[in-house]
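One chain of protein is taken out of this complex; the other chains stay put.
Showing chain A:
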Amino acid sequence: MKRVLVTSLFLLASAITFAGGYRVGLQGQRALAMGHTGVAYVNSAELAFFNPAGLVFLENKINASAGGFGVFSSVAWQNEGTGQYAQTDSPMSTPFYLYGSYALNENLSLGLAVYTPYGSTVEWPTDWAGSHLVNNIELAAIFIQPLVSFKISDKFSVGGGPIFVTGNVNFNRNANRFLTDLEGNRSNVTIDDSGVTNWGYSVGAMFKVTEDFTLGANYRSEIILDSKDGTATFANFPNDSGAPITVGTTTIPSNGTTGFTASLPLPAELTVGGSYSKDKWVVNFDYTRTFWDVYEDLDIVFSNGQESINPRNYKNSSIYKVGFGYSASERIMLRAGYYFDESPVRSGYFAPETPRNDSNGFTAGLSYVISDSFAIDASFLYVRFKEINESYDYVDDGSSFGGAYKSSAFVPGIGLTYKL
């Protein structure tokens, strides 16, 4: 047992799921440990996220799963043409989840899910070479979703529910590549908003092909977060007059606080997959398509007449996932997995606020059964990115910002599963 565990840790490294863009694929310890699979895996309340149709197939009347992760990510950048380099010093972010289901009767279960599938925390050194694109950004969105799961037959069920989203954003970047006040401090803008809300939904279906083999599909709708009530703070501009000034072709906004509007899409996602159980083993396969093409641009329009137009032009992308589970003993379930995560970022649109290229995620974890009702779940994700030479070619002064990027992320997580 000891040997198996250590081997799995070294060979598979461990895993955490990061999907492209600002999707954070960390929606359950058990699923994550198995390559973030679970659309057809009837095992715990994590189904509330992965496929609510499956909740009605859970054996117990009450099921709950809760947990959190510590995301440690870093990005290194350099440009050999100029000799510039930088590395992010991003603080740990902590996505979490809380799922519960209650079986009203044999054919109908109700559920509740709270989870954080989107977010981004990137902190570059202030005034670094790419500071005209981002100094730091913090995005977070909490999804809250009541659920219903209904068994149509012994083999087929459906489920779903409305999603309420509340999000917040804080984003700072410099005005351009060089503007300063008279003391040499770089002119910069911070936008900040919280409590941006909207509604969406998810629906799923599950089909038990045989006793051992299950298929599932789950769709989560697109949700656009429209920020209207936030504040934009202009600082260190060489203009304290209270009104923009125009010198030649350049307009310089005044220092101070103003409003802004911006839209951030949280794209729709479709997952299909299967789960096969035999003896002590479980194997899951999931395929996820994320409809990133909704993210065409990040346009910030300020109340003082300034605007910031940032083409993104994301493309739809896929994640291919596989996970394994092994019941090592009555009390211990070992898990491991792998996924390949395509980046939604097109070449030439590689912006340092979400510097994601294709990645390989290696996951592992275990569940330890404490009692009839309680189990502790732990997981670990290591995301391996290849070094990539990329650029963002749409800086508003006509220039391009690029270089070699290398990202890495690893995410330990811990959670609790309850059943009654």
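Definition applied: a contact is a pair of C-beta atoms (placed from the backbone, for glycine too) under 8 Å apart; a residue touches a chain by one contact, two chains touch by 3 or more; residues count from 1.
Here is the rule we use: contacts and distances are computed from a predicted model.
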| item | value |
| --- | --- |
| From "GDSL-like lipase/acylhydrolase family protein", "Succinate dehydrogenase iron-sulfur subunit", "Cation:proton antiporter" or "Aerotaxis receptor", the hidden chain's UniProt protein name | "GDSL-like lipase/acylhydrolase family protein" |
| Residue, one of A:235, A:294, A:369 or A:404, that touches the chain absent here | A:404 |
| Selected residue (touches chain absent from view) among A:85, A:102, A:320 or A:340 | A:85 |
| For chain A, residues in touch with the removed chain | 1-2, 5-6, 9, 13-14, 72, 74-76, 78, 80-85, 87-88, 129, 177-180, 182-184, 238-241, 245-248, 252, 366, 368, 378, 380, 382, 385, 387, 395, 397-400, 404, 406-410, 412 |
